[in-house]
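In this view, the complex is presented without one of its protein chains, the others remaining in place.
Take a look at chain A:
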Amino acid sequence: MKLDTIVNSIGRKIPRSIPGLGDLAPFDGAFARLNGSYLWSPEARTKKIGAFGDRKLASNLAEAIKRSGLQDGMTISFHHHLRNGDAVLPTIIKAIEELGIKGLTLAPSSLTDAHEIVADAVRRGTIARIHTSGVRGEIGRMISRSEMEIPVMIHSHGGRARAIEEGRISVNVAFLGAPTCDTMGNMTGSTGKSACGTLGYAQIDARNAGHVIAVTDNLVEAPLPHHISIPQYLVDQIVLIDSLGDASRIASGPARISKNPVNLRIAENAFDLIRASGLLVDGCSFQVGAGGASLAVAKYVRDYMRESSVQGGFGIGGITGYMADMLGEGLFRALFDVQSFDAAVTESVAGHPNHVEIDASWYANPFRNCVVNDLDVVVLAALDVDVDFNVDVLTGHDGILRGASGGHSDTAAGSKLSIITIPSIREGVPSIRDQVQTVVTPGETVDAIVTERGICINPRREDLAKLAKDAGLPVKDISRLKAEIEKMTGVPDPVEFDDEIVGVVEYRDGTIVDSIRKVR
């Protein structure tokens, strides 16, 4: 789609408006709307009140969809807690197609490898617009090839919660996979054959959608035996299906510490920087991801906390079994969990009093008093970074969409110390560029980029640079490190793009931080 564009504060050309999505505000700095002058109004919602005693249990999916009042052009939502095993979204999309409903806006919390059906649903006209945090596989290729008429909108987790609460995303029907649901509609993610841990993203949909359908493969008599993620009063219908998906891919095994020596070196550098920052003291709060070097950082932190008798305040975010073990050992006072990354978490969610299930707004809505804004340290991964410390977690070296915004920009902005861990070379291609393809997290919120070949500290953080140098850490200027890497790899040819915009990246505050273009 050819669109009228404007340049935002980090020099990125973004559209002024998109037909079907409305006017767009350009990004104007990570904290421009957080200086006290911006007025934010969550939307007051109206909802039809069903007659008392209305039957909640629908006989099948088709009946539930019909009773929800879903029509052409409306917005439907899903959550992605069922990870790569999710069969709920594909099953519902099929059922909707059989009913002949067209032109929907799809607004899931994210799209995973289990959701390939979406690409064909777009081609068949069932889905006309997509709001999501991430895309992968064929969906990414489809969008990058400009097969959608209306550009996709990428949100951060906090930004999605904000957008739903303010009505920018107005969900007509939310379909929520419920690993266990009781006959009154109370549901939880922490028990059942499809247990996935917490349901933090789904809670926002449940509270704000016009109609909520719980889809479960484990219907039990009320009340639920364990804690309730989403209460009955938010649930309009319940549908019992055979299976929410592939249990082995929903409940993936515990995330393991990498044995890759490069990842371990990165993790060691990142840990050394955290220690040098002086933040690793009693009461510190912490977020790490589950992949690559991130979890290995947690290992170093855990060892240090044990040896030094440091007790952390809280851990947040996507929670791994590793973090749950740290809670169990008393190394954190609490875990705030919006999304469980592996099966090892579910027992902790259900059983530990200080393992707190939080919703996405509580987690990261920048206009709420969200938890990420109290975060001390976050360790994040990236696909690419650039010399201005901007981070891309969406597009690969080939320019194709293949990632997720997630809580990346939310936590980078909210934390006192944001560290990006990235191998300096991935599949022979250097990871530090002059400009990343797509900015998801602006450089002004990134404090350090840590590679196996050295630590680059944002010039805005002179204080941190001094602490790191005083600690004897391998601090390098980012342009120097880039040159050092390119000496080994050469400089890759740039990917060729058309001017056509196929997607936009919304920053957590609702402004547009970058555009995604059609790959030539």
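Heads up, the rule we're going with is that a contact is a pair of C-beta atoms (placed from the backbone, for glycine too) under 8 Å apart; a residue touches a chain by one contact, two chains touch by 3 or more; residues count from 1.
We take it that contacts and distances are computed from a predicted model.
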Chain excluded from display, named as in UniProt, from "Thiamine transport system substrate-binding protein", "Citrate (Pro-3S)-lyase", "Sulfurtransferase TusD" or "ABC transporter permease": "Citrate (Pro-3S)-lyase"
Residue among A:I10, A:A161 or A:L264 touching the omitted chain: A:L264
Residue touching the undisplayed chain, where the options are A:V7, A:A222 or A:M488: A:M488
Option from A:I10, A:L106, A:I425 or A:A468 whose C-beta touches the chain left out: A:I425
On chain A, residues whose C-beta touches the chain left out of the figure: 259, 261-262, 264-265, 268, 425, 452-453, 484, 487-488
